[in-house]
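Encoded as structure tokens, the structure appears first; notes follow it.
Of the protein chains in this complex, one is absent; all others appear in place.
Chain nomenclature is as follows: A and B, assigned in order of appearance, with residue numbering initiated at 1 for each chain independently.
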Amino acid sequence: MNKKLMSIALTAAAVGCVAGTTAFADGNVLNIQCWNEEFKTRLTDHYPGYEEVDGTHGKIGDVDVVWTITPSDDNAYQNHLDEVLPVNEEAADDEKVDLFLIEADYAKKYINSEVEVTEKIADLGITDDELANQYQYTKDVVTDAEGNLRGVSWQGCPGVLIFNREAAKEVFGTDDLDTVQEKVKDWDTFKATAAELKEAGYSIVSTVNDTYRVYSNNVTTPWVVDGKLNIDDNLMKWVDDSMEMVEAGETNTFELWSDDWAKGFFPDGKVFCYFGPAWLINFSMHADEEGSIANLGGWGAVEGPQGFYWGGTWIAAAKGTDNPELVADIIRKLTTDEGIMTDIVKADSDFVNNKPAMEAAAEDDSFAFAVLGGQNPLAMFCAGAEKIDLSNMGDYDQGCTEEFQNAMKNYFDGNASKEEAIELFKTAISEKYPDLVVE
Amino acid sequence: MNSDAVGAKSKGLPIGVRRMIAYIVLVLISFLCLFWFYVLLVNATRTNSQIQGGFSAVFGTNFVTNWKNLIGGTLPVVRGMVNSLVIAASSAVLCVYFSTMTAYAIHVYEFKLKRYIYTFILAVMMIPTQVTALGFIKLVGRMKLYNNFIPLIVPAIAAPVTFFYMKQYMDSALPLALVEAARIDGAGEFRTFNTIVLPLMKPSIAVQAIFTFVASWNNYFTPALILNKDKVKTLPILIAQLRSADFLKFDMGQVYMMIAFSIFPVIIVYLILSKYIVGGVAVGSVKG
Partner (left out) sequence: MRNKHKAVSYNKWGYIFLIPFVTVYIVFQMIPLFTTIYNSFFENYMSGLKQIGPNFVGLANYKALFASGDIWKYLRNTMIMWIMGFVPQIFFSLLLGAWFSDSMLRVKGQRFFKTVIYLPNLIMASAFSMLFFALFSDGGPINTILVSLGIFKEPYKFFSHVWSARSLVAFMNFLMWFGNTTILLMAGMLGIDSSLFEAANVDGATSTQIFFKITLPLLRPILVYVLITSLIGGLQMFDVPQILTNGTGDPMRNTMTLIMYLNKHLFSKNYGMAGALSVVLFIITGILSIIVFRATGDRQKAR
């Protein structure tokens, strides 16, 4: 209690007087914008010198750290950023946003914005060499149209195909990784395998939406070309492949995260595989629930048809920050320091954005996953992360991805022809992005 | 009384059958209404994976754990409840008091602009609230009222829908003769309103107070854009925050616990206020 009072008194004093003995010649208040507590946990646990004061306040030396958490429901987080970021430079120093977090889906919106709202990472004094150990795709996400890097992530979220070992034994006679990979090595083989699994009463994937991001991470053209909406061939391939499987009764059209989708986490759900990164395996497949496949250690991991990633959070420095040095130091420590990175892997089972740390972990048997029956899949994740190419990401991805999946569900469910579904998609896009030419 | 029963019998179904039907329908409806609370409670006792594993009608064993996780977590849930209470209660009080006053002005007095003002208020009632929401947020920004309760409370004074109800209620239940009588007794206009009219309006005030309280209590959209400091956040914002937790912390058990926790105060407020609506009818009609 006393400590709390002290810190409040100190805060009050700090506002009035000259910056004290901070290691950085910066402002007194570090304002961080985010939508959940993930980054706060990381900073509290792994940034040297961060002291927690209460749920949304902390201290680094003499600098007060203020967390503003706006939930992402109803787009509230982005609406809030849209209000504060463009006028950040005019705000009083202690009110200025210094650092904010973004997700891949809408990263480009802030990275490529006409009114600059992010600082270039190079301007913070962080060199390319310092970031050399990071996976290229994590840089693609936050590189602007001119090629400037404007954000950094401490995570990598490459995904793999996670299969049900019992199902593999039943249908293919073995759960040997190479044999299974051979059965899902490309989409045509994948479809043939789907038919084989159907015979045995298994759905190859829980829903068509499981495979979406695998296709969408491997497109050759962006959603928007010269201001015109463009649907990549690989996405149409997803539509056609999915429809084939739905019509053949080999899979379903559930929403991700729905109860129906998650049924396959248990043996009775009769689902052959899911696509996901490390965090899905570790935390979302009900490993703590008796009788779940994960609890029995019944999953296995193989590369699958194509590489992909799922999730991740990026740190951006807000344009106009009055704490550039501190921000730079946080970015350095939390995304490039191999020691801290290794700590994060150990403490939080995160897949970190640092090749040497992850490659070391891939060799280390103590990183084997119990849910995978003792398999250490990190080498596979590392290989996957190297392969991801996100150079076709664009400013409109969030809305296009969402609306495309929504519209196509009508086609898969038999409520519309393919053409009608595409028309619906175009209508939805012209509502969301009136500046795009939609033909 | 006896002759009534005979009369009813000769016309339609016997009273016993009618009573039977009434009970069956009422029990079914009550089941439909209470069922959701049961499921909420059940879910509040289950773990995250149990909830995502699907529906269940059997209580789990995780009640205490979920509660501890919620209260021991970093979210200011108690503070949130206090904030929600302050905002919802103030809105409800301001809304019913001033809506009644506005309705009274239209109902009792004759003045030149009356027709226009009445029509105007009815017209603005038809404007969808979502339309002005974004403009309202901008306005709040210009007034420098972010993280302040004022923009969430004060606008309740001008509530066309509540006004309209009060006006209609007065049409059916407030005879002008009463007001005249008060005047003859020498009461001032303001006093007449406060001491004679308000008590007469009790049932309608209770109804609208409940509605306003509940609407404000469950409101997410506007508060989420105005309040972003922990000290001022309301429960729906905290629930949304819990739902957008990262995968390490994501826990539907906690979410349901929080929803159950946040429903409690509204139920209490409702039970208190509903006395004025529920109690009276029974007395009036059974006796009659």
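One rule holds in what follows: a contact is a pair of C-beta atoms (placed from the backbone, for glycine too) under 8 Å apart; a residue touches a chain by one contact, two chains touch by 3 or more.
Predicted, not measured: the structure shown is a model, and the values here were computed from it.
The chain omitted from view is touched by exactly one of B:93, B:108, B:196 or B:248, namely B:108. Touch with the chain that is not drawn comes from one residue among A:254, A:310, A:351 or A:381, which is A:254. Residue-level contact of chain A with the missing chain is found at 75, 82, 85-86, 108-110, 112-115, 117, 252-255, 258-260, 263, 395, 399, 406, 409-410, 413, 415-416, 420, 424, 427-428, 431-435. In the full complex, chain B makes contact with the omitted chain through residues 1, 3-5, 7-8, 11-12, 15, 18-19, 22-23, 25-26, 29-30, 32-34, 36-37, 39-40, 43, 54-55, 57, 98-99, 101-102, 104-106, 108-111, 113-115, 117-118, 121-132, 134-136, 138-139, 151, 154-155, 157-158, 161, 163-165, 167-169, 171-173, 183, 189-190, 193, 203-204, 206-207, 210-211, 214, 218, 220, 236, 239, 259, 262-263, 266-267, 270-271, 274, 277-282, 284-288.
We take it that only the chains that are shown with their structure count from here on.
Listing the residues of chain B that touch chain A in their complex gives 47, 49-50, 52-55, 74-76, 137, 141, 220-221, 224-225, 228-230, 237, 240-241, 243-250.
Within the complex formed with chain B, the chain A residues making contact are 35-38, 40-41, 54-56, 68-74, 76-77, 79-80, 83, 257, 259, 262-263, 265-266, 279-280, 283-284, 286, 288-289, 292, 311, 313, 348.
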